[in-house]
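Left out: one protein chain. Kept in place: all the others.
Chain naming follows the written order as A and B, and within any one chain the residues start at number 1.
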Amino acid sequence: MILVILDHDGSHLRKGALEAIARARQLSSLGNLAGLVIGENLGAVAEEARNYLPTVYTAEVGSYTPERWAAAAYAAVQKSGAQVVVVASSRQSRTWTARLALKMNAALLEDTLESSTDGSRVLASRYSFLNRVTEKQAAHLPVVLTAKPNTTPPAEPQGQGGIEALTVEQPGAQVEVLERVAEQKKGVSLSEATVVVTGGRGLGSAEAFAGVEALASVLGGAVGATRAVVDAGWRPYGEQVGQTGKTVQPSVYIALGVSGAVQHQAGMNKSKYIVAVNKDAEAPIFKITDYGVVGDVHQVLPALLEAAKKLKD
Amino acid sequence: MKFIAVLRQVPDNEAKLKIEGGQVSLGGVTLILDGMDEWAVEEVIRLKEAHGGEAVVMALGPERFEEALRTALAMGADRAVHLVAEGYVDPISQAQHLAETIREEAPTLVFTGGQQADWDSQALGPALAEALGWPVVTWTTQLELEGETQAKAKHDLDEGAELVRVPLPAVFTSQQGLNEPRYPTLPGIMKAKKKELRKVPLSVQSKVEVLEQTIQERQRLNQVIDGSKDPVAAANQLIRLLHEEAKVI
C-alpha cells in the first residue's frame, strides 16, 4: 500500500497534494494507493480527495503540530499497512515526516525531484550540497518520500473512493502555539512567480527597493531579497531567497546589486534564466548568469524600468 | 541544566566541489563546522552561560568530525562525544543512534542545525525528537527558558512565523537570526586540549544508499553587457534579449 498524505488549506487540496498523488501513482507497482487528510473539519477536502484515490482516510486531530501530524500519519500507516508514504515537500512536512520515518523505522527520501521503483527499492533524485549537487538515492521499503513542489504534473481525478475516519491518539508532549505571525504579502507569491526581481546590498538602501518593486510589478513578478538586505531590516524575511529563506525557480531571475554568495545561489541557481546587474565584474553571481550587466545598479535599474514599461505598452 | 548541540562538519561554502567516481570528493576541500550547527553550538553555550550547567557537543560521523568538535570546544562547549562512523549514514539512522547517547545524558534540551549544508537534509532534529519522544521546534529564531520544564520559542514556518511554548526536554533546530556565533578563541583552543572528547566507535547500517552524485550546472549563456558608459543602452539591450531571445518577458 502507498499512502499519500494530502496537503490542504482547510477547504481545498493544494497543488502539492495533486503532485504527490501523481508521484504515488508512478510507484503503483509497489501497491494500491490510499490518501490521508489531517486537520479539522475535513469533510470538504475528503470529498475532493476521493475523486483521486480509492480510499481516503481522515484524521481529525485539530490544528497543526509536528507531533500530531506524525501521529495521524502513523495511525494511517498502521491501518493501511502502507510501506510507502508520499507527501509534498515543505518546511512543515519535512519536520513531521522525519518523525514519521522514525516511527516506521523507514528510509526518508527528502525533497525529491523525481522518484521511481526497481521493484524492490524506491529510487529518487534530489539536490544536495546547497543545491549544487544532484544525487540519486535508493532505499528498501519502508520509505517515506517528500516531493519537491513543481516537479511533477498534478494528478487528474480518477475514480471515486471511499472515506474512512481514523481515531488518532493524541501524542504526549507537544508544542503549544501562542501566536502566529503572518507573512507580509504583496502581489505575486515568491515561490510561484515566473519572474523574480531580487535586490541585494548593492542597492544601498531600503528606499532603493521602490525601483525593484516597480520593475517586478511591470514584469508581473515578485520581489526577492538577499539575506544581507533582510538582516539590515530593509525587507521582510518572507522575501528572502537562499539557504535559510525561500527556494525559487522562475523563468527569469533578475538579481540587482546581488553579489551571489553560495547561500544565496542555493535558493535560485535552478532558475531558467538568470540576469544580474552589478558594478563588480568579479562578483560570483556573474558565474551563473545568462545575461549580465556590469554597471551601476542605480543607473541601470531606472533604465530597465523605462525599457520594460515601453515593452509592456 | 545540561544543553546538547549536535553538529556536523561540512565543506566550506566557497569550496569548489569535485566529483570523483560518481561521488562528491572532499579531498583538498576546507571542511568546517556547519554554519547552521554553529548557531546551535553558540545557543547551547549561551544557555549554559545564562543558566549554569553544562554545554555538551555531540556528533555522529567520520574521524575527521573531531576537528569540528574541537572548534565547538574552543568556542566554549564543556565536553564532546563523538560517535565515530565512516561513510554515509542517513539522518534517520543517525538519529536512532544519537538518541541512545542523548538519553543517557538526560539533557534539558538539544539543539541542531536547521538544514545540513552537505546533504541539504532537515530531518536530523525532528527525527531525534521522535527517537527521544520529545517535541520539536524547527527553524528557531528565538529561545527563552521558563524554568527547567518549559521554554518559549519563536520559529519560522513556510510562510510567516509562530510563537510557541514547549515542554522540556525538547529538540530545537536553528535558523538565521538566532544568534551571532562567537569565534573560537586562542585561549579556548588551548583549554579545549584538556577538555574531554569521548569517542565511541559505531557500526551503522544506512537506510539510504547514495548511488551517484553529479554536478549538473545549467549551461549559462554568460553574455556580459557593459553598462558603465551607457546604462540606458545596456538596459534596452537586456530587455530586448529577455523578450526576443529568451522570451521570458
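Just so we're on the same page, a residue touches a chain if its C-beta (ideal position, glycine included) is under 8 Å from a C-beta of that chain, and two chains touch if they have at least 3 such contacts.
In the analysis below, contacts and distances are computed from a predicted model.
Just go with whichever of "Acyl-CoA dehydrogenase", "D-methionine transport system permease protein", "4-phytase" or "FtsW/RodA/SpoVE family cell cycle protein" UniProt uses as the name of the absent chain.
UniProt protein name of the non-displayed chain: "Acyl-CoA dehydrogenase".
Any idea which of B:Gly61, B:Gly76 or B:Pro184 touches the chain not displayed?
B:Pro184
Consider the whole complex, including the chain that is not shown, and state which of B:Lys18, B:Lys193 or B:Arg218 touches that chain.
Of the listed residues, the one touching the omitted chain is B:Lys193.
Using the touch rule from the top, list residues of chain B that touch the missing partner.
32, 67, 70-71, 74, 183-190, 192-193
By definition in this document, only the chains that are shown with their structure count from here on.
At what distance in angstrom does the C-alpha mean of chain B lie from that of chain A?
20
For chain B, which residues count as touching chain A in their complex?
Answer in residue numbers: 11, 13-14, 17, 19, 24, 36, 90-92, 95-96, 114-115, 117-127, 129-131, 133-139, 152, 156-167, 170, 175-177, 207-218, 220-228, 231-232, 234-236, 238-243, 246, 248-249.
Show me the residue ranges of chain A that touch chain B in the complex, using the header's touch definition.
Touch residues, chain A against chain B: 65-67, 70, 90-92, 94-103, 106-111, 123, 126-140, 172-183, 185, 194-195, 219, 227, 231, 237-238, 243-244, 251-252, 261-263, 269-270, 272-275, 277, 279, 281, 286-296, 299-300, 303-304, 306-308, 311.
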